[in-house]
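With one protein chain removed, the remaining protein chains of the complex are shown where they sit.
Chain nomenclature is as follows: A, B and C, assigned in order of appearance, with residue numbering initiated at 1 for each chain independently.
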Amino acid sequence: MLDWLPENASTYGGEIDSLFSFIYGLVAVWFVITHALILFFVIRYRRREGARAVGVHGHTLRQAAWILVPTAVVLLLDVWIDARGARVWELIKGSPPAAEVEVGVNGRQFNWEFRHPGPDGRLGSEDDLLADNTLHVPVGRVVLVTLTSSDVVHSLFIPHLRLKQDALPGRRIPVWFEVTRAGEYEIVCAELCGFGHSGMSGRLIAHTPESYESWLKETWPPGGPIAARTEEGGSATP
Amino acid sequence: MTLYTAEAARVAAPPAALPVSGKLGMWLFLASEVILFGGLIASYVVMRLARPGWAAESAHLSVMLGAVNTAVLLTSSFSIVMAHRAVDREGAAVAARWLTLTVLLGLVFLCIKGIEWRGELGAGFAPSTGGFWSFYYTMTGLHALHVTAGIVINGILLLLAAAGRLAPVGRRVEFAGLYWHFVDIVWIFLFPLIYLI
Amino acid sequence: MSSTTHHPDYTGVWLCLMGLMLASLAVGNLGLSAPVAAALIFLLAGVKALLVALYFMHLRFEQIALAGILLAPLALFAVLLLVLIPEFVSTAP
Partner (left out) sequence: MIPRADSAAAGVHVPHPEPRGFWRRYVFSTDHKTIAKQYLGIGLFWAVAGGFAAYLIRWQLAWPGEQVPLAAWIPEPMMFGGHMGPEFYNVLVTMHGTIMVFFVAMPILLGAFGNFLLPLMIGARDMAFPRLNMLSVWTLTAASLVLLASFFVPGGAAASGWTAYPPLSARPEYTGVGWGQDLWILAVALEFASFLMGGINFLVTTVNMRARGMTFARLPVMVWMQSTAAIVFMLSVGPLIAAAVMLLMDRLAGTGFYAPEAGGQPLLWQHLFWFFGHPEVYVILLPGVGIIGEILPVFCRKPLFGYRYIIGATLAASALSFFTWAHHMFIAGIRNLLVMPFSVTTILISVPFALIVFALIATLWGASMRFPTPMLFALGALSVFVMGGLTGIFNGSAPVDIYLHDTHFIVAHFHYTLISVTFFASFAGLYFWFPKMFGRMMNEPLGKVHFWMTFLFFNLTFIPMHLVGIGGMMRRIADPTQYELLTGLQPLNRMITVTAVLLLAGQLALVVNFIWSLLRGTPALDDPWSSNTLEWSTSSPPPHDNWGRREPLVVRGPYEYSQPGAERLPQWQVD
């Protein structure tokens, strides 16, 4: 079942996958137990000549223990799942680690607008690069995204990175990720945002350190003009 | 021939007295209304806490008119409970008089509310003016709708009582009164929430 | 038709309500700090609501279960506030 997951490409994706498989294991055991019992009872206790049902009510504690004890086990497992979950959540959505690259992501019907900081490393300065639907980041560096929306609720979803976060108009939401493998990954919108919701997607280009350097050089040639610019005809509005 | 009804069951059952159906139903309805207004008021409270500027907006309201309206509703609550007492003690004619007062006070409340709305709209404060005004018009509007419904119910009971048909009115004055008091209680909280703080 | 409803002194309750209303208006002129004044005003409103509920709505004379029906939505109102206040009032991310 877990083979269906897109191959993980982020530092924390493995944590989610391992929690997923942990829950999957627990749940599979319960599924087998309950269904085996149902099947066994259905076969074993079907009506036969001369046999009579057991008129047990399950009211006394002795009888009810048959359902109370398994329930207690469920409770214990729940605590276990929560304890593991809390740790992973804190890692991913808790306070983000120190940013090494900052980018801005804005959802607007029906595009992802990405803002790259440029050579000065700061967002909102005049050397920013604005690009519709293409985001360039280096692998092995903590990327801090400031997520916004200009109109409706969108949801930034990068399946390979196990990253999802709603973009909420009126709020600036910080999200972070660190890509582990260079490559191109699909960025999609996961929250219904209008008739163009389907197909609202972009690309994450995760560069190796060398290719990131060359991309930087290519985009901001040394000595070239330093001004706000856009790529691929995207809109330049912040 | 004795046919079974709930009342018969009550006679037969041990005296764990059951509430009258109409009263129980009304209280359940009021519980759902509490959480309806509760949702609206909770939203207002958190937005107001988040936006200190709303206090200045609220200063544009007339505390005087709001206070008069509070007095009007409190008094109408008093008059409908007196109508209920009259049903039990003095009879239809007296009950009809108290109900008339209740309906009139309800109408006075709506008139004063209308005057306020007119004044505020005239001064340029529309529902679309800002967050405070959005809540102001929505909360007082929803409350006014409840007042209107109460006036209609009380009016019907008044007509029945005036026609001397006390029997069908019976406990309905009590049930209508429960609703009317609830509308009053909502205003008891809306008044300080909107006008005073 | 006569019911067995207990009818307390409604006029006295009404006079109390009017007095409380005037008192809540007067709070604004006491020169108290805003949070204290607000707390006092809501305390007075609570007393008013309680008077209406206990006497006009006869809760004082009803079965305790009937009052329980009202407590559930009030508790849920508190839960709603408990979640919405950190959500919308705080400025932390």
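Points worth noting:
The criterion applied here is as follows: a residue touches a chain if its C-beta (ideal position, glycine included) is under 8 Å from a C-beta of that chain, and two chains touch if they have at least 3 such contacts.
Since this is a predicted model, take the numbers as computed values, not measurements.
Considering the whole complex, the hidden chain is in touch with A, B, C.
Within the whole complex, the absent chain has one touching residue among B:Gly39, B:Gly119 or B:Gly155, and that is B:Gly39. By the touch rule set out above, chain C reaches the unshown chain at residues 1, 72-73, 76, 79-80, 83-84, 86-88, 90, 92-93. Residues of chain A in contact with the chain left out of this view: 1-2, 4-6, 15-16, 19-20, 23-24, 26-27, 30-31, 34-35, 37-38, 41-42, 45-48, 51-59, 63-64, 66-68, 70-71, 74-75, 78, 81-82, 85-86, 88-89, 92-94, 109, 151-153, 155, 157, 159, 162-171, 173, 186, 188-199, 201.
Think of the hidden chain as still there; on chain B it touches residues 1-13, 18-22, 24-26, 28-29, 31-40, 42-43, 47, 51, 126-128, 130-131, 133-135, 137-138, 142, 167-168, 170-172, 175.
Methods note: only the chains that are shown with their structure count from here on.
One simple way to say how far apart two chains are is to compare their mean CA positions; for chain A and chain C this gives 46 Å.
Inter-chain centre distance (chain B to chain C, centres taken as mean C-alpha positions): 14 Å.
Shown for chain C are the residues in touch with two or more other chains, of which there are none.
The set of chain B residues touching two or more other chains is empty.
Within the complex, the chain B residues that touch chain C are 17, 19, 23-24, 27-28, 30-32, 34-35, 38-39, 41-43, 45-47, 49-50, 55, 63, 67, 70-71, 74-75, 77-78, 81-82, 84-85, 87-89, 166-167, 170-171, 174, 177-178, 181-182, 184-185, 188-189, 191-192, 196-197.
Partner chain B is touched in their complex by these residues of chain C: 1-3, 5, 7, 10-11, 13-14, 17-18, 21, 24-25, 27-28, 34, 37-38, 41-42, 44-45, 48-49, 52-53, 55-57, 62-63, 65-66, 69-70, 72-74, 76-77, 80-81, 84-85, 87-89.
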